[in-house]
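A quick write-up on the structure given underneath.
Of the protein chains in this complex, one is absent; all others appear in place.
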Amino acid sequence: MWMKKRYVLDNGGEQYTAEVATHRDGRIAVKLDDGGPRDVDACWVQNGRALSLRVDGRMHLIDLTATGQRGGLAATVNGRHLALTVMDELRALAQRSVESTVAGGTVAAEIPGVVVSLAVTAGQKVHQGDAMLVLEAMKMQNEITAPVTGTIDEIRVEVGQSVSTGDVMVMMTAEVGG
Amino acid sequence: MWMKKRYVLDNGGEQYTAEVATHRDGRIAVKLDDGGPRDVDACWVQNGRALSLRVDGRMHLIDLTATGQRGGLAATVNGRHLALTVMDELRALAQRSVESTVAGGTVAAEIPGVVVSLAVTAGQKVHQGDAMLVLEAMKMQNEITAPVTGTIDEIRVEVGQSVSTGDVMVMMTAEVGG
Amino acid sequence: MSERKITKVLVANRGEIAVRVIQGLREMGVRTVAVHSTPDRTALHVLVADEAYEIGPAPAAESYLRGDVLIATAKACGADAIHPGYGFLSENAGFARQCEAAGIVFIGPRPETIDLMGNKLSARHKMLESGVPVIPGTEAAVRDPEVAKKAAAEIGYPVLLKAAAGGGGKGMRVVREPAEIDTALRQTMGEAKASFGDDAVFIERYIENPKHIEVQVLGDGEGKVIHLFERECSVQRRHQKVIEESPSPSLTPELREAICSAAVRTAESVNYLGAGTVEFILSQDKEFFFLEMNTRLQVEHPITEMVTGTDLVRAQLRIARGQGLPYTQDELRQRGWAIEFRIYAEDPAKNFMPAIGRINSHIAPSGPGVRVDSGIYEGFDVPIYYDPLLAKLIVWGEDRPQAIARGRRALMEYTLHGPGHNIPFHLWALERPRFIAGTYTTNFIDERFDPAEFQDPLPDDDREALLTAAALWEARRREAVRTGDSPASTPSAWRLDARRRMTGNS
Partner (left out) sequence: MSERKITKVLVANRGEIAVRVIQGLREMGVRTVAVHSTPDRTALHVLVADEAYEIGPAPAAESYLRGDVLIATAKACGADAIHPGYGFLSENAGFARQCEAAGIVFIGPRPETIDLMGNKLSARHKMLESGVPVIPGTEAAVRDPEVAKKAAAEIGYPVLLKAAAGGGGKGMRVVREPAEIDTALRQTMGEAKASFGDDAVFIERYIENPKHIEVQVLGDGEGKVIHLFERECSVQRRHQKVIEESPSPSLTPELREAICSAAVRTAESVNYLGAGTVEFILSQDKEFFFLEMNTRLQVEHPITEMVTGTDLVRAQLRIARGQGLPYTQDELRQRGWAIEFRIYAEDPAKNFMPAIGRINSHIAPSGPGVRVDSGIYEGFDVPIYYDPLLAKLIVWGEDRPQAIARGRRALMEYTLHGPGHNIPFHLWALERPRFIAGTYTTNFIDERFDPAEFQDPLPDDDREALLTAAALWEARRREAVRTGDSPASTPSAWRLDARRRMTGNS
């Protein structure tokens, strides 16, 4: 008697489907979208913060921590640090349809700081990588550059203004095909 | 507006009373039975597993962990490891009255193991420190000695028997004045 | 020099260096006093000190840089001495003088030495006098863009703009053509003013593709100076060191002898007192130039300690007590190889942008040849106000290949969740042929580092394991939500069953 559940895992835009089957007798089998089902020997360790997996004798120790975001998961495997989003299939579907209709973007502060200079104005065209503003944080002056080539729609900050993580500083529209 | 609560702390038989007063404005004052009230600057750190206390500028870092027992608390301060029991006043009172009526005792296994030999029999007089039995655990033969001088009432184990932590192995009555 | 009693020391710093200094002082039986800004009440250096006092609000200018408050605190709690660590007031001659005036030992060099070395121009003059080679450049501070352009033209591009009062890699900018001077000068002066309270900037020839070599020295203030050999610190981002090693893979025994002698000459020229570091720039054709002298303990001092078998905090205290140098030059030998990895809260994939947040997991590596100097613990909130250095991983090996392999092993073992950090960068660096060959220069990161390499596909094995783990995590989380159990406690049944299956008993 197997109980199955399916999840969609998003790693920086790449999506995978995983099916976890648990048997009444305790066995676990995992099926990834590009492979057949696989018995795994899985133990939670370090007070549930890491998973020790054995697949055909090979050991994998994966540290896992929930991030603040919905479904967000930070994982470390063999010194590689990855950010994942775990979703059910419905949400994954919904997300894909939203992404395809959005052609613009926002530039938000990644860290709290103070805006010390602005190099662009609304309406201006910028190339990907162009300097837009300088944000002082942790005693460093950080140049914030355009993430894509396109047009500046709106500047939402002023020189001297303090911003918090996530505050939108610039809104822009990407050039079609840019 | 101070809210007060009183606790009894038992450290190996020695008991202290502590009164914790919390003010609506967040201040904390602690009064120990042998002193006046004292403002403390207290911060929980290490995900709530240790308490950083400042009293007159002096810092104390106290690791605290609940043990399995009711009110049991393992604490480390400056490399000293202590086992405490925290009680309310009623329970402390009840415990004191029970202790004063018991004149005997039990010898329980501190660790799971196998009894490999017995050196005493029921009815026998023993002196504190006399060998009573040998318990093999973790590949070591551990000699279990009489905790007090007195008489063996009952042997509850046999040679070859496995015991678990807490299993009573010997019951004895302490000699009056012994 | 007469001996001075030091039995209680106020450590005027925070983070890993304050912890390391407290550890060292405690081992000498000295009572330790921490100071902290308001949000640092729960910082590790405060938790581990014998005493701790709050000195002001979050901004360093109102707390860790308040010399008057520090001295008043030291007097009030009866401290004999102040250890400044690095950064903050460690190279502030005025503060050293105030300590002296208040009858408190400043654990560092004499104020005149700090003054002289703290100003790049006066240091240059002194080196020219002492016959230590210096880089061609302006002899006076420059504030006017036009003057700057003229000076740069004379020196020849590329040139380097440097804050006269700077240090630790802050307040420096390379300028490759006249058009860039205006902006660069304004930004450098701005940073200089913000960081050091002095906007003086000077200009010097920029050495292309150099190596950064520095020499640790100790002086007794009575003319005796010894060196503890070199460190190479060429792996830098934004002119700040990220990985350091000792010995340097770039020095022949002859060059080592020459550069260490020049460092001793530098320290002797100012009759140096205490621990200091003489920094040199080494050109591609193995010419070396005096860069600056740091009149304090260095972030990267542990690699010297591991290779020479010394304790620099202990040496500092002994010298401050007037007990002289703890070693003779003859006793000192380099043994094996040490590498330090600075663990910063920053995102290497986003141009090393600083990160903040709560430390969710911190399990530092251990075992043979591994030292960790940490300023954090699980549950600590990394504040935004200060340097984003969380910890330092230092590894020692019998030789350089072993030190590299050990560094890799220890970095892979390092568990750190919460703010973004640069452990992936270190692992990347250790695989670069230039690093392995030891031929990297200070341009290593700019030239070689491509954040896209972090997005390299995982090996199939690892990818499958990761996806499996994520799916099991989600299954556990939903189960926990459904049953109300804490996630950590549910999976024991799986473990037992999996075990049964492996042994074929089910």
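In order of appearance the chains are A, B and C, and numbering begins at 1 in each one.
As a convention for this text, contacts are C-beta pairs under 8 Å (C-beta built on N, C-alpha and C of every residue); 3 or more make two chains touch, one makes a residue touch a chain.
Treat the numbers as computed from the prediction; the structure is a model and nothing was measured.
K.L.:
Tell me the shown chains the invisible chain touches, ordered by label.
P.N.:
A, B, C
K.L.:
In the complete assembly, which of C:Arg110, C:Arg321 or C:Arg371 touches the absent chain?
P.N.:
C:Arg371
K.L.:
Taking the full complex into account, find the residue in C:Lys75, C:Arg143, C:Arg176 or C:Arg335 that is in contact with the omitted chain.
P.N.:
Considering all chains, including the one not shown, the answer is C:Arg335.
K.L.:
From the list C:His45, C:Arg406, C:Arg463 or C:Arg476, which touches the chain that is not on show?
P.N.:
Reading the full complex, the residue touching the unseen chain is C:Arg406.
K.L.:
I need the residue numbers on chain C that touch the omitted chain, in ascending order.
P.N.:
Chain C touches the chain not shown through residues 19-20, 23-24, 26-29, 38, 41-42, 48, 54, 57, 302, 305, 309-311, 313-314, 326, 335-336, 363-364, 366-374, 377, 379, 397-398, 402, 405-406, 408-409, 413, 488, 495, 498-499, 502-503.
K.L.:
Which parts of chain A are in contact with the chain that was left out?
P.N.:
Against the missing chain, chain A presents residues 41, 43, 45-48, 50, 52, 54, 57-59, 61.
K.L.:
For chain B, which residues reach the chain that was dropped from this view?
P.N.:
Within chain B, the residues touching the omitted chain are 5, 7, 9, 12, 16, 18-20, 22, 25-28, 30, 32, 35, 38-44, 46-51, 53, 55, 58, 60, 62-66, 71, 73-82, 84, 86, 110-112, 116, 134, 136-143, 165.
Methods note: only the chains that are shown with their structure count from here on.
K.L.:
For chain A versus chain B, what separation do you get between their C-alpha means, in angstrom?
P.N.:
That pair's centroid distance is 50 Å.
K.L.:
Using mean CA coordinates as chain centres, what's the chain A-chain C distance in Å?
P.N.:
Here chain A and chain C have centroids separated by 31 Å.
K.L.:
Going through chain C residue by residue, note those that touch at least 2 other chains and give them in order.
P.N.:
none
K.L.:
Provide the list of chain A residues touching at least two other chains, using ranges where the numbers run on.
P.N.:
none
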